[in-house]
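Entry: chain A
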Amino acid sequence: MIVDYFYPSILAFLIGVLIGYRYRIKLNHFFGYIIISLIIAKFLGAFPYYPFPLSFEFLFSILGIFVGNKLKRDN
Partner candidate 1 sequence: MNPKRDLAITLSFLIFGANIIYYLMQIKVNPGVNIIYLKNYIVPNYVTAILFDWRGYDTLGECLVLIVAVMISWIIFGKSLYDNSFLKELFKAPEVGEYITLQRWGEFTLAIKYLSLPLSIFLVGLGIVTILGGHITPGGGFQGGALIAASFILSIIAFGSNSPLWFDHPFLEKLETLGALAYIIIGFLGMIIGGYYLFNFKTIFGLDIFPGPIAAGIIPYLNIAVGLKVLASLSTAIYLLSCEKVIIERIEKSDEILK
Partner candidate 2 sequence: MIVMDFQTASFLTAGILIVIGLYGVFFVDNIIKKIIALEILGSGVNLTLISICYNKYIPIKLPNMVNFAQYSAYPLTQALVLTNIVIEASMLAIMLGVSIILYKKYKTLKCSVILKED
Partner candidate 3 sequence: MAMNLLPVIVLFPITMALILNLLHENEKLVKYLTYILSLILIFLPFIGSFGYYYFGGHGVINGYTTGIAYFYNVGKQVLLLILSFIVSISLITGMGEKFKNNMFVVLTLMGYAGISAIILSDDLFNLYVFFEIVSMVQAGLVFLSGTEESYKAGLRYLLIGVVAGSLMLLGITIIIAITGSLNISDIKYYILDSPLAYVGSILLIIGLAYSSGIPPFHNIKVDLYSRAKGFISAVLQTYSKFIFVALSIIIIKIFSGLSFFSSLKGILIALSVISMVFGTVLAILEDDYKRLLAYSSISHLGFVGIGIALSSPLAILAGIFHAINSVVFKSGLFLSAYIVSNIRGPKLLNLGGLIKYIPFTAFFTLLLIFSAVGVPPFGGYVSKLLLIREIMPQFPEIAGLMILISVGSFVYLMKAFYLIFLAPNKEDYNDIRYPKVAYYSLVILSLLSLILGIFSNIILNKLFTLVKI
């Protein structure tokens, strides 16, 4: 199933939230980061045996960092 292939991405997102929650400042330029991380993910390439054009794990971990940063109320 194709959903199975996204399992590491989900884990990456969760760990990203865990770390992103620890940023004390509000992270700006969300779309800038996403575009750059898309480029990095393209060059990184997917894991072997995973039929993706780019590394979704990297993308999701950056997303997770931003979500975790948003979850923190006081900044």
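Criterion: contacts are C-beta pairs under 8 Å (C-beta built on N, C-alpha and C of every residue); 3 or more make two chains touch, one makes a residue touch a chain; residues count from 1.
Here is how the candidates were picked: all candidates are chains of the complex that A comes from, given by their letters.
Small disclaimer: the values here were computed from a predicted structure and weren't measured.
Asker: Given the candidates 1, 2 or 3, which is the one that touches chain A in this complex?
Answerer: 1
Asker: Could you pull out which chain A residues touch candidate 1 in their complex?
Answerer: Residue list for chain A touching candidate 1: 1, 3-5, 7-8, 11-12, 15-16, 19, 22-25, 27, 33, 36-37, 40, 44, 47-50, 55, 57-58, 61-62, 64-65.
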